[in-house]
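I am attaching a structure below and will ask some questions about it afterwards.
Only one protein chain is missing from this complex, and each of the others stays in its spot.
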Amino acid sequence: MSDKKLKPAPLANEGLSPDERGLFCDAAPREYEPAKGVIEDFYNWARAESLWILGFGTGCGAIELRPLMTSRFDMYRYGIQARPTPRQSCVFVIGGYASVKTLKRIVRSYEQMMGPKFVVALGSCTINGGMYWDSYNTIKRIDQYIPVDVYITGCMPRPEALLAGFQELKKIIKAGKGEGQNIYARDFAWYKANQKQIIKNWDMPDYNW
Amino acid sequence: MDIKDFIAPFAVWKRAFEKPFTVKKPIDERPGAPRYRGFHINDAERCVGCGTCEAICMNKAIDLVPVEGREAKEGDSGLRPRVDYGRCCWCALCVDICPSGSLNMSNEYLWIDSDPDVFRYTPGVDKKPWDGAELGYRRAEGYRLLDEQRVPMAELGHREAVKSFLELVQGYSRAQAEKEADRCVSCGLCIASCPAHMDIPGYIKAVREGDLDTGLRLLYETNPFPEACGRICTHLCEGACSIGTGGDPVAIRWLKRYIADQVELSAYAKALPRAEPSVGKKVAVVGAGPGGLSAAYYLALLGYEVKVYEKDGEAGGMLRYGIPEYRLPYPALDKDIGYIESLGVTIKRGVAIGKDLSLSDLRRDYHAVYLSTGLPVAYGLEVPGDKHPRVLDGVAVLAAATRGEELGLGKRVAVIGGGNVAMDAARTALRHGAAVDILYRRREEDMPADADEIREAKAEGARLIEKSIPVEVKDAAGALAGKAALFVWNEAEMVQKEEGKRPVPEAIPGALREELYDSIIAAIGQGPDLSYVTEEDGVPMKRFKPLVDARGMASPGASPKGGAIFAGGDLVNDRKDAISAIADGHRAALSIDRHLSGKGA
Amino acid sequence: MNELATRLAARYGARGWHDQRADLATIVLDADRLRDALAYLRDQEGYRHLSFATAIDNIERGVFTLVYTLRSHDKGHSLIVHADIDRQKPVVDSIHLLWAQAWTYQREMKEWYGIDFPGSPRVDEEFVLEGWEGPPMMRRDFDSLAYSDATYAERPGRATSDPARHMKEQLYPEAAE
Amino acid sequence: MKKEKLRVIPPAERANPDLESGKYLLMWQGPQHPGITGNMSLKLIVEGDSVVDCETHVGYLHRGFEKLMERRLWMQNFPLVCRIAVPEPDFNEYCYAAALEELAGIQIPDKAVWLRTLSLEMIRLASFLMWIGGQAGAFGHGTIIQWSVTMRDYVLDLFEELSGGRIYHMYIIPGGVRGDVPAGFFKHVLEIMDTVQKNLDDIELVMFHNVVFKMRAEGLGYIPADWVDHYGITGPNARAAGVARDLRKDLGYLAYPRLDFKTIVGQKSDAYERARLRLLEMYQCIDLIRQIVDQCPKDGPFREKLPNPLYWKIPAGETYVAAECTRGEYGFYVASDGSDKPRRVAVRGPSYTHAVAVMERLARGVNIADVAGLMVSLHTYPPEIER
Partner (left out) sequence: MDATLLQRVGYAFVSLFVITNYGLLLIGSMARISAKVQGRVGQPVYQPYIDIIKSSAKRNSIGHGVMFYLGPVFRLAGGVGTYMFIPAVFGSALFMNFSDSGDLLLVMYFIFFGQLGMALGASEGGHPYSAIGVSRGLAQMTAFEVPFALSVIAVAVQYGTLDITAIVAAQQGGFMHWTLATNPLAVVAALIAFLGMSMHNPFSVVIAPQEIPIGPPTEYQSNLLGMLQTNRAIFNGAKLVLYMNLFFGGATNIVVMVIKTFLIYFINVFVGQAFPRLRVDQSIRFFLGVPTLIGIASVLIAAF
């Protein structure tokens, strides 16, 4: 993360109307100390065994989430289920490419999720642009904008690959390495600077939760 | 809305008593289908690093990277494709197009990591769990994006061919040439194999696009003998062609010929660069073969005044006197030489250095001298009786044929040797109505002649006798004495003497054979004639060859006695083909220029 | 079908009838008579279905060529109507009253090419882009790759070699002199 | 000729609600919303429980295909096009390939014709299967989607076997198809068709004879027949309104003229009717697939040789090739200027009309609970709207 140079501190939620301001938190995100020892291990076990995916199909990757959710692959048996609201979800599946317009929603949804939160990125497009490497409207690296825990290759990755990806995520969480939330808080200014560079009509508060 | 609408939905519960759809352990139980387009595998041995996969990839997912332990060599760039799975879309067009068929896909699809920078690897080089996967996407049979078959070249039938000295190969039509040029993938592997390093993809592109002037210009950048080379070049390039790894190589030689054939000599000047203004220096070239004339051409372009001395009556050297008309018709050669002459190169025909003029004279009169006298002296058979009048010299026979002299070979001819001269002599003899036996010490696959030539010679009716070691030439008995000779040879078997070296023929004791021939043509190699070089010229020799430096310079430099001496062509190099001589000539011209203009060290 | 060509030529100055297939023809019109001609085709000639509308940037000629594809299900025939408009002043009559979905296509063309359709609903709103600051991106002079390279970070560490150049460096470096 | 009066249907009046009044609630449905098909959003203005105004917002999936295609070689576009409509990629492949073949004057072998037809029918079935789960789910029936997506997965297995890809098959390549059928493939097809048909029978029983489903779907999203031309509605949405249009019959492309099928037409034109019609079309797909398996030639070439794809140039010209996908008229307009890259490729996805103009019109006055159901009943895929 040495390349993450801190830019000037971002704005607070100025410019919002008073009613709206009430809907957002106006504190910058902070890093959270993990609990001590066995307790954190126990928590991590629970976090790993109860992965709630945010139901947001950001790209073509969403198409393989359907078989995963339904009877053939049945991810429920692994404690994975889809949640319709970011507040209750802990896993964000980035389904492939993200257009700028979607990225804005991704950032918002991600920030609205409660930590610890994890990101699984599907397909080539999230790693280095994929087949839309020369498109004027899609980003190339999702890790510039939000921290990512697991990448799954493929275009599209098969549902099995997704399952394996979730197993890998479980391992990461159980090992206590799923600290995307803290990384995001630590490098918040860097992430915000990257986001604002791409999202031209930044009409949302900096603190989005 | 009837009662059924209330009852029927409960039919969902039927499912509860059936087997679930769920796959128990999907990752283990459901491998990719046999055709699944999973991760790439590459047979690094078969791959030649041509980069066609990189060219077709719409995602710019493939890079060609140097690989440890793999050097560039003829027909193999030493590079291997590296796939970026941050780009790949698993379309498998790279597999479909791969000329060698080395690139394939496994049916493996699991690659998960939390580090986004790891998803790049060189298949077949970096070890991966799916290496050597049996299943996975392969090109379907009969399905390639590239055409593996070359556009057939119209040739005279063999029956027809032996009747005359008409040119065998008829050349491509425009449509054929463009179709053939379309097979090229512009990988450029061929360039390194060409002694002259011609811009082969460049001129093939010119053919494809119908821009023959550009094509001609590209040809002349490195080779002023396109007509000749387009016909008789040893086409090492085609051996390196990446398309050749999975089919017929692109007919590079025929395409070169197509360009030269299509442009009239009168239109050359328009397409080709003009000579630089005169630099006021003079260079002499000894020998008007392809090497000498190439040097002359490039020197003339650079503004030198060039005079070429040729002992024979016509220019062209071995191209004219060593290669029969049916392979290289004289008008084609004349076209090449004519253009060189049109640049102001003077060819002094019939002037032999060492006889009419001495090398010292040249050194005195010129700023530099280029020796390109080739290998005019044929080796003898070196067996008892090889001085028999009916034992002829292959090169001499071919030269005589060129001069249109009566050859008088008779009805039964033996050709001893396995090189191109032997084949040409044999086929010339065939055209004079003789029955021809070709005798060679080793096996057919060991013959140094072009495979095409061997094939054609056989097809035209020559009999090939392999593994035959010459023993003796005896005069024929009786009335035929002095008019025919008995050739005696010993049958041989191939013995692997040393591990890793090619096997050598060893005579089978007692297996002597003999046959009566009207002529025995010895074509077992030629040597140089350096009698014109005197010691005071200061040309160092090694193994009967002038010793030259990397730039072709033979003498240490200009001495008070005269200009520097450069040498090249068959005289110096080991390849002994026209294109190498041309390359030497080109290089010598540049070296001479650098030497005389004082540029470079 | 050529009767139709004649009628269109007589009424609207249409030209260049070209039968691409038995069931597909193309024709060229002047932009200022486009709406009338489309209405005529729709109401009188049975081309009631607008398959799609789009534009081509013929930058070499300095025009945008509009493409309207109509289909007559009765005749089983499709007709592609072309009209050129000036690239500098791209304004065309809106056809949103003729077809109820046409405004979407017009909104798209406005955003993608900068062609204006006065009066078309929501034509000035963003369609698929958000916060776009560049020129209309479907214009030929907009370079998508250059924009992408300048805007979006790429994962570093890629390098490729050209086989021919690599071999030259490895095998005969002297020729590079 | 019959002389008609020039007829202009005035655009439906849009309510112009005063959001400040506090009477209305502005709501976004999507893009992060389980009740939306794919990644798009509806901006709803709601009064109480009913929608006053609806605007479709698209572009979340915009990748600029049409621009990218102008940058790529003709053959390089072949892997690209299938990504335009994710659940139904084969129609992109077919339309693109057919347009190129038409422009370049290439005739494809008969076997390729049949295999293409098979591929298209199979993906129609798969797409319908996913849709029917979505339709049931939009009304809260979570069981159907569990079954139907599995059935779809079985069809995808067939694709994987045939082409090597589950989602993006990249099978229909310009010049033909990419491979012959593997051994035993047709047998698998027939087996899976039996499984799917059996499951469809269950779905029919559970979903279409369901009092709640009827209560929800009947009368929802009525499309009058005279909207069909005016809005450019195609496919099942048009057929449910009683307009018998099926490009498979009308254009007679590929092997369809040699197959025995009837255009299915509905009457009532509401969400239920559309769902029912699509169910019937699924049975039709199964029937057609069986016919294709029966009639497909067993051998012969499956691909026409093409020039080197690295330099392939297509003569200048333009064409529009359409096909009947599950949602209606799917078309590719391809213009070539004679170079090795397309001059312009425009994609006509049926959702373009259905999800924007039609949806915005139909959503007005609908209960907010029905928006998702209505949206799904129009069967739209956002990626083909914005490309």
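All chains are identified by letter, namely A, B, C and D, in their written order; residue positions are counted from 1 within each chain.
FYI, contacts are C-beta pairs under 8 Å (C-beta built on N, C-alpha and C of every residue); 3 or more make two chains touch, one makes a residue touch a chain.
As the structure is a prediction and not an experimental result, all values here were calculated from the model.
Every shown chain that the unseen chain touches in the whole complex is listed here: A, B, D.
When the omitted chain is restored, the residue from D:64, D:79, D:137 or D:221 that touches it is D:137.
The hidden chain makes contact, of the residues A:61, A:95 or A:116, with A:116.
Across the entire complex, the residue among A:55, A:96 or A:205 in touch with the chain not shown is A:55. In the full complex, chain A makes contact with the omitted chain through residues 22-23, 25, 32, 42-43, 46-47, 49-50, 52, 55, 70-71, 74, 76-77, 79, 81, 83-85, 87-88, 90, 114-116, 181, 209.
The missing chain lies against chain D, touching residues 25-27, 33-35, 49, 136-143, 146-147, 150, 206, 210-213, 215-216, 367-372. Residues touching the missing chain, restricted to chain B, are 9-13, 15-16, 18, 20-22 (touch as defined at the top).
Simple rule for what comes next: only the chains that are shown with their structure count from here on.
With centres defined by CA atoms alone, the chain at the far end from chain C is B.
Distance from the chain A centre to the chain B centre is 58 Å, each centre being the mean of its Cα atoms. The set of chain C residues that touch two or more partner chains comprises 128-130, 137, 142, 144-145, 155. Listed for chain A are residues 71-72, 101, 127-129, 131, 133-138, 141, 155, 158, each touching two or more other chains. Chain-to-chain contact here is organised exhaustively, every possible pair of chains being in touch. Taken together, the chain C residues at the contact with chain D in this complex read 20-21, 23-24, 26, 39, 43-44, 48-52, 54, 56-57, 67, 69, 73, 76, 78, 80, 96-101, 103-105, 121, 126-130, 137-138, 140, 142, 144-145.
Considering their complex, residues 1, 4-6, 8-9, 11-12, 14-15, 21, 32-37, 52, 55-58, 89-93, 96-97, 105, 137, 140-143, 145-147, 182-186, 208 of chain B touch chain D. For chain C in complex with chain B, the residues that touch the partner chain are 155, 157-168, 170-172, 174-175, 177.
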